[in-house]
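Shown here: the complex without one of its protein chains, the others still in place.
Then we have subunit A:
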């Protein structure tokens, strides 16, 4: 898959979060913490990670998943692996 821009990654994450937990896409901004701000539970985070791996064609190891606390963390992680 072609390398995605930051905006594309953000839009993709927002799409996945809306699909899985029903948080409005407009609320998904880079500074948001998944647990504290978006109220996403730990098992839904696993589902979101699996969907993100499919969408962006990257592997997110379990140890890495624990460090991805904000939307920006995911954007950075995907960009790093795609470059």
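Throughout what follows, a contact is a pair of C-beta atoms (placed from the backbone, for glycine too) under 8 Å apart; a residue touches a chain by one contact, two chains touch by 3 or more; residues count from 1.
Going forward, contacts and distances are computed from a predicted model.
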| item | value |
| --- | --- |
| Undepicted complex member, UniProt protein name, chosen from "NADH dehydrogenase subunit E", "3-oxoacyl-[acyl-carrier-protein] synthase 2", "ABC transporter ATP-binding protein" or "FAD-dependent oxidoreductase" | "3-oxoacyl-[acyl-carrier-protein] synthase 2" |
| Touching the absent chain when the full complex is considered, from A:9, A:23 or A:78 | A:23 |
| Residue in contact with the excluded chain [from A:15, A:47 or A:64] | A:47 |
| For subunit A, the residues touching the chain missing from this view | 19-23, 38-39, 43-44, 46-47, 50 |
